[in-house]
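Every protein chain but one is kept in place in this view of the complex.
Labels A and B are assigned to the chains in the order they are written; within every chain, residues are numbered from 1.
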Amino acid sequence: MRLTIAQLAKRLEAELVPILSGSAPDKTGSSQISAVGPVETADESEVTFVSDGKHKASLEVSRAGAVIVAERLDGLDKPQLIVKNVNAALIEALNIFAPKLQAVTAGIDPTAKLAQDVKIAEGVSVGAGVVIEDGVEIGQDSVIVSGCKIGENSKLGKNCRLDSNVVIYHNCRLGNNVVIQANSTIGSTGFGYSFIDGSHRLIPHNGGVVIEDFVEIGANCCIDRAKFGNTIIGAGTKIDNLVQIAHNVEIGKCCLIVAQAGISGSCKLGDGVVLGGQVGLKDNIEIGDGAMVGAQSGLSHSIAAGQQFMGSPAIEKRESFRIFGLMKRLPKMTKLLKQLIKRVEKLEAAEDDKE
Amino acid sequence: MRLTIAQLAKRLEAELVPILSGSAPDKTGSSQISAVGPVETADESEVTFVSDGKHKASLEVSRAGAVIVAERLDGLDKPQLIVKNVNAALIEALNIFAPKLQAVTAGIDPTAKLAQDVKIAEGVSVGAGVVIEDGVEIGQDSVIVSGCKIGENSKLGKNCRLDSNVVIYHNCRLGNNVVIQANSTIGSTGFGYSFIDGSHRLIPHNGGVVIEDFVEIGANCCIDRAKFGNTIIGAGTKIDNLVQIAHNVEIGKCCLIVAQAGISGSCKLGDGVVLGGQVGLKDNIEIGDGAMVGAQSGLSHSIAAGQQFMGSPAIEKRESFRIFGLMKRLPKMTKLLKQLIKRVEKLEAAEDDKE
Partner (left out) sequence: MRLTIAQLAKRLEAELVPILSGSAPDKTGSSQISAVGPVETADESEVTFVSDGKHKASLEVSRAGAVIVAERLDGLDKPQLIVKNVNAALIEALNIFAPKLQAVTAGIDPTAKLAQDVKIAEGVSVGAGVVIEDGVEIGQDSVIVSGCKIGENSKLGKNCRLDSNVVIYHNCRLGNNVVIQANSTIGSTGFGYSFIDGSHRLIPHNGGVVIEDFVEIGANCCIDRAKFGNTIIGAGTKIDNLVQIAHNVEIGKCCLIVAQAGISGSCKLGDGVVLGGQVGLKDNIEIGDGAMVGAQSGLSHSIAAGQQFMGSPAIEKRESFRIFGLMKRLPKMTKLLKQLIKRVEKLEAAEDDKE
């Protein structure tokens, strides 16, 4: 895909500001753009973008053919595409210049194995080697890529996409526009055992998993089914790779769970919660709306809406910074304390002399 | 599945205590139960359970149709099923009310690819697209779900279950009643390299993996094969999702390894060891019988039987709590130290005046 800068401006509903100085103002609208690139590496055939004023310096030395900005930058020797929301325009530009891939074709690959009692809506694509069990329903235009397995009675909404080798166990429900990347596992039995007569006996997991609309799940994730009721991932929540979500967890809407985080059984997360990478949550705790837990933190108690915690064990974020700063001063503190002891000894000796 | 409370009591070998007060004692035995639910959410069609006295208050407001308890609770307006072991009865009840799924049918799916020299016992089910290489043996009633791969010469005992897309490399041995959930990998080559002439050269892994009876392994786990001998998972040990077990690790019987834990090469765990979620063990250390390592801890040395360690680096648990408590008091300590320095300075000045 190639567009002139003028065409691109139109597509992005941007105001085109031509080159304000320099040698080739007449070329501003007719130069060709074929990709999006970051400020540092973009060349003349690429459009770049700046979300804030910070990058202005690097922008001036950037070779990019044009730049998407929110406000006109004075004195910039480069065509500017002024947009309301740089991030939205960036997404649009990336979609325009996305590498061209073949369109997914609807239909069921002959090597897929579908049980008798399966409902596949119009426009659905089922790839090679996919296994779909009885009672499964798949909504319109969903794409089930090769090697996936969908267990008994699980239901998928419209426009979902399961990438290669995703496994959905029985009795799971996915809403519309759910994306699950390769090798992820949904609905596995949770880690619940009772120690009875000398051995760990598995507690049956009669519940399921509910994944609401517009949830996106990365690669190689695990979401366990519930013992009772459902493990729930709220609408619009996004989950990175290699994340563990245990049985009976309930996650609110529009949360972000970064890679390798682990959420223990029966935790409840509000809406808009952010968990950093490699975070671990103890079981049965609650995280209020909009709360954030910093990367690698281990949180062992509930936190309220909007709170920010970090560390392992996690404490309030500012306190955590303060304490960590003081920990680094421990060698100095130790030295001061030793000196002080000597000074007190000296004072005590002087006092003794007087008596 | 629906049972009257009386029928359920019989199935659980429970003593049925009818409603002790209230309006409908005559209905106690004939009410219908169709599921198990937690105290907080169970409704009249569900039986709930309490493992200890703690939940009595919530029990009184619970809408559950009946409750499984170990000892009769006085004054409770709800039918009670008195059992010897609540956990065992809970497992039984969950099994009774488990969602009805189709029975697995024995036989080999026509799309499975079995090598010539393969021994499949009676009652075994081999799913679609499964690949089984030469020398493999699978014991009676084992279930190999779709998409699995079993490498050359690996042996599975009776009544094992490999869920979808599990990969077992060559020369691995699984005992009886082993369960491995979807997308797990058993017998991959371990991370062992020698740096020779400017590059990392892989140390061949001639050993295998031995997984003993009644071991259960979660989804997306990795268990590496040994360089020499075997990586061993002892009987009855249970492993959660996304766990990493490196080459030549030996794990004892009835251990619990929680999600995302990682055990480095050649570690030896005794029986009944518990590793919390996201724990990391340094290579070549030993963990005594019944020892516990708290979630997210990083243990870099051996610990004896029964010890409990936590933190990163991990120290003895109580000491860890104490030190973490003092860390949180560092701001106060720093302040006290500063004040003290001033007070000593003042005393020193007074002393100087006298001289």
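Operating definition for what follows: a contact is a pair of C-beta atoms (placed from the backbone, for glycine too) under 8 Å apart; a residue touches a chain by one contact, two chains touch by 3 or more.
If you're wondering where the values come from, they're calculated on a predicted model, not measured in any experiment.
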item	value
Touching the absent chain when the full complex is considered, from B:H55, B:K227 or B:K253	B:K227
Contact partner of the left-out chain, one of B:T48, B:S125 or B:S312	B:S312
Chain not shown: contacting residue from A:G65, A:P79 or A:G147	A:G147
Identified contact with the non-displayed chain, of A:A182, A:I232 or A:A291	A:A182
Sites on chain B contacted by the missing partner chain, in the whole complex	111, 113, 129, 131, 133-134, 147, 149, 152-153, 165, 167, 169-171, 183-185, 188-189, 191, 193-194, 196, 198-204, 206, 220-222, 224, 227-229, 242, 244, 246, 260, 262, 264, 278, 280, 282, 298, 300, 312-313, 315, 319, 322-323, 326-327, 329, 333, 336-337, 340, 343-344, 347, 350
Residues of chain A in contact with the chain not shown	35-38, 41, 85, 87-88, 90-91, 94-95, 97-99, 101-102, 109, 111, 127-129, 145-147, 163-165, 181-183, 214, 216, 218-220, 236, 238, 240-242, 254, 256, 258-260, 277-278, 295-296, 312, 324, 327-328, 330-331, 333-334, 337, 340-341, 344, 347-348, 351
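Everything below uses one rule, namely that only the chains that are shown with their structure count from here on.
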item	value
Geometric centre distance via CA averages, chain B-chain A, whole Å	26
